[in-house]
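One protein chain omitted, others in place.
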Amino acid sequence: MKINLKINGVWKEVEIDPSDYLLDVLRREGYLSVKKGCDTGTCGACTVLRDGYPILSCATLAATCDGHEITTAEGIADEMEDYAKMLAGEGAEQCGFCSPGLMVMLYALKKEIENGKVKKTKEDIRRYLIGNLCRCTGYAGQERAIFRYLGVE
Amino acid sequence: MREVKKSIPKKDSYGLIRGLPVYTDDLAPKDSLVMKVLRSPHAFARIKNIDTSEAEKMKGVHLVLTYKNVPRRVITRAGQGFPEPSPYDKFILDEYVRYVGDEVAAVVADNERIAEEALKKIKVEYEVLEPVLDFEKAEGHPSIIHPEKESFSQFNIGRDPKKNIAASYQMEIGDVDKLIKECEEDPDCVLVRERFYTQAQAHVMLEPHASYAYIDMAGRLVVVSSTQTPFHVRRQVAMVLDIPIKNVRVIKPRIGGGFGGKQALHGELLVSYAAWKLKKPVKLVYTRREVFEATYTRHPMRFDVTLGAKKDGTLKVIDFNVLSDTGAYGEHALTVLMVAGSKTLPLYNKVDGVRFRGKVVYTNHVPAGAYRGYGAIQGNFALESAMDILAEKLGMDPVELRLKNVIREGETSEIFKIMGEGREGVEMIIKSCKLEEAINRAAELAQWKKKRSKREKRESKARGIGFAVAMQGSGIANIDMGSAIIKLNDDGSFNLLVGATDLGTGSDTILAQIAAEAIGVSSDDIVVYSSDTDLTPFDTGAYASSTTYVSGNAVRLAGEKMRKLILKEGALKLGVSENEVEFDGRVIKTKEGSKSITLKELATILYYTENQKQLVADGSFVGPESPPPYAAAFAEVEVDTETGKVDVLKYTIVLDIGTPINPNLARIQAEGGVVQGIGMTLFEDVKYSKDGKLLTNNLMYYKVPSRLDVPELVVEFTESYEPTGPFGAKSVAEIGIDTPPAAIANAIYNAVGVRIKSLPITPEKVFFEMNK
Partner (left out) sequence: MPLKILNYVRPSSLEQAYDLLQEDGAEILGGTTYARLSNRTIKLAIDLQNVGIGSIYEIGDYIVVGAMATLANMQFHDLIMEYADGYLYDVISYIWSVQLRNVATVGGTIVPKWGFSDFITALLALDTEVEFYKAGRMNLEDYLKGMMIKKDIMTALYIKKTPRKASFKFMRNSEYDFSIVNVAVSAVNQEGKFTNWRVAVGARPGVAALSYKAMEILNNSVDYESIEKAAKEMKNELKFSSDFRWSGEYRKEVAGTLLQRAVKEVIG
């Protein structure tokens, strides 16, 4: 079947199988920042935005996204340049496999903080990001960069 | 030092954070055929009949491999230097399947869906055999897991397959039985005898294992793989295909973590064989479930520990008797066992006697292999828990007990010479060791004295603090070899070519820093390319905490040579003798300052106009010894006395890693290691069904620490200078993981008086132990 997705601002008609999950479709279409880390909705490496909200592309049927807007790390990388520098400044992108998903999440978090939906405290920020696993860094370095980026004491 | 001891960002950070396509699966050609593997549903069985005809007939299926149509060549997938200290006990595909997840057949098809459909069409008839699922009953079990006559070891590793023994080892210094007996009879002596268990932790690197292979324009086989050991992959692929090494090229792109799990070969052999046969690109990307069920785990172990000490705290004797479960295949069986002793026991080098005995048994579990810590973390849990028990029996402060007995700079341990990895070790006088300072500093940061003396108890919460020390190594002495090539470019920049493998650790970056320091230029001018067997020089790979020390030394040597070449060519150009010039990183000038030329000018001249030549320097290094890094760590915990739930509140660790080449990256290595160690201690439970199927086979059930499970981490380095290391450096990759099991177990004991001796320490165990 064919579906229409607005990916990173551009409408695209995409041929899919009804069984396809969004993760596989996005990777097939060349959005390779979207990673398959677990395929069971846990690691967060496949995080993308749907209509502005972060979702797990491995746990969302592609067909249900027909007519919706999808944003991947490719689509926000320029906007997130400052954050990228801070993360690199901490050396906290180790293998990097979790990094694009985390960046998408952070992009969403920043908006949620601006909308007043998430409080700008360390505790609330960490809870917001709980679904983004990282096996390399032990999280501390990531969080040093994230707190600096969001201006949290 | 200008370029080392400096926190520069990783060289690959731009691409990694933006999510550029840099990992194996991202790079695979779009037209790659897809391989899927049919895996055994039985823990132990013989394939009586396998019918692949239906699958082969399917449109879009290109090849079906079974043991019947692949060469029967016995191998080890361990990914170690040659000759490997692991038994050759595995076939690409075999008539026997030895664990749930073992490979039965492989299908190559146009895409994943067809490959999966085809797997369903393969009919297999199994003769189900009685599996060995309890490692304590494996030795002498009526089921023999490796009855095949072809399996063998390259040298004596104490293997006895008829008894399901994959490897065994023993060594003794002094007469340990006699010392224990004396201690027993001496009223002035205290003895501790305890048994400990550790579990089969999973690596859970975030990128699942992936590889693809294709034929290049010269008809050679190119394998791109998420491997830690490209040169070992090349050797083994060549061996299995029975083609010369020169016809194989292995490339490691960026990889999404390894932690030892990608030291071995998993899939590279199958994709290589298929691509070679079909002359088409073939890729195999493991599912997360396959990573759990069909790659590697940490070796689960049982320790019987005996410690004897004088009432004043002088440790007299240590005895370790170990049983290790290597699962279905014997990869790393002997070496992980030995490291459980060789990288723990020398901590207490002043004993009169020390003995280490151990057997590694085959079972029908997921095979065990290399995993960060590599025996040391298992041994450390046993030794440092036992030390805590001893301290209590002695009525002594656990910190005092360690300070009285730990190894110090200028000392040695006989164990260094006796126990290597799989063979004899090397003598070593410890040239850098700030363990004592680390202990004192960590105790201060953790407020040990204060927190230990007044333990807080509020309602249902009890707090406690625990302590452990640890050591590791830096590469495998006399075995691990790294090498480097540095070439000058016409703009005065350099290419650094290294065989070393960056798993995400940042080794490309720190090697560039070492090169820059040695040449005397800026790291910005070093372009690194690593891990491509056609283009980079040899390196045994990223394991055993070897990269900074071994590969780093090779880079340092190459850098020093390059500096000499620059001075020589500069002098020639300036028309003076070599000892009249100096190089400040940009300009080569005569010492009195009258003549000068920039490196860039010199390079341009050398390549285009005069005296034309390529400046290139190389370096190779084999560690004559393996200087240990050390760590002292304190865990502060809060135990819910009504549920048994343990919260680690704060983890303080002070490490001696020599010079931290890049302090930020070293810190992240330490933090990441600690958190993995906390995972092993508290969360990462491994469960099998009673017929041997791994149940904790996804990230929903196998719990690695989330960010909310991580305590406040306090990490510091007590700097030492290791004279044999590159600019004083030792290793940092593994040492961080070693202390949490014992430090946390000791803290729990301090909090609630309950001693948990088997990992992981689940709330359920703590709860029932408290209510016993």
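Lettered A and B in written order, each chain numbered from 1.
The rule is short, and it goes like this: a contact is a pair of C-beta atoms (placed from the backbone, for glycine too) under 8 Å apart; a residue touches a chain by one contact, two chains touch by 3 or more.
Since the model is a prediction, treat every value here as computed from it, not as a measurement.
Would you list the chains present here that the left-out chain is in contact with?
Taking every chain of the complex into account, the missing one touches A, B.
Among the options B:P230, B:G482, B:G672 or B:P705, which residue touches the chain absent from this view?
Going through B:P230, B:G482, B:G672 or B:P705 one by one, B:P705 is the residue touching the chain not shown.
Identify the residue among B:F196, B:F494 or B:F767 that touches the chain left out of the display.
Looking across B:F196, B:F494 or B:F767, the contact with the absent chain belongs to B:F767.
Residue by residue, what part of chain B touches the chain that was omitted?
Counting over the whole complex, chain B touches the hidden chain at residues 116, 120, 460, 642-643, 645, 682-683, 685, 687, 689, 695-696, 700-701, 703, 705-706, 708-709, 762-764, 767-768, 771.
Across the whole complex, list the residues on chain A that are touched by the chain not included here.
That gives, for chain A, the contact residues 1, 17-19, 21, 40-42, 44, 47, 50, 53-56, 58-61, 63-64, 66, 105, 108, 117, 127-133.
The rule is simple: only the chains that are shown with their structure count from here on.
Need the CA-centroid distance for the pair chain A / chain B, whole Å please.
Spacing between the chain centres: roughly 30 Å.
Give the list of chain A residues in touch with chain B in this complex.
These residues of chain A touch chain B: 17, 32-43, 45, 72-74, 77, 84-85, 87-100, 103, 126-127, 129-130, 132-143.
Across the complex, what residues on chain B touch chain A?
Against chain A, chain B makes touches at 7, 9-10, 12-23, 25-26, 113, 203-208, 254-257, 259, 287-288, 503-506, 662, 664-665, 667-668, 671-676, 698-700, 704-708, 710, 713.
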